[in-house]
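Structure first, commentary second.
For this view, one protein chain was removed and the others were kept in their places.
Showing subunit A:
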Amino acid sequence: MDNRRQARIHRFRPALITQIDDALPDYMNLMGMIFSMCSLMLKIKWCAWIAIFAALVGFANSRTTDDAKQVLSSFMLSISAVVVTYMQNPAPMTIPFMQ
């Protein structure tokens, strides 16, 4: 028995996807921005590296519907933070509690 009915076709609506509260990509974007600012203003190198990590984690967990520009801007900000921090002080990084 053929159960197909042409007349009963309905188009897909994105709102019908089960909503699950996953705010990790947003938190990671925010963290990336905060750490980038910290590293630029306080000249802390490891902050810049953590900003790159946060941008990467945010990118890995992002949804396809999310704006790609935000992820890209987070990446660019963290990379510029690393570059600027090393240009200001080319000495190797030291981790505070491991001296």
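Definition applied: contacts are C-beta pairs under 8 Å (C-beta built on N, C-alpha and C of every residue); 3 or more make two chains touch, one makes a residue touch a chain; residues count from 1.
FYI, contacts and distances are computed from a predicted model.
The UniProt record for the undisplayed chain lists the protein name "PAT complex subunit CCDC47", from the options "Translation initiation factor eIF2B subunit epsilon", "Cytochrome c oxidase subunit 6B2", "EARP complex and GARP complex interacting protein 1" or "PAT complex subunit CCDC47".
Counting the whole complex, the residues of subunit A in touch with the unshown chain are 2-19, 21-24, 27, 31, 34-35, 38, 42, 44, 46-47, 49, 52-53, 56-57, 60-65, 90-97.
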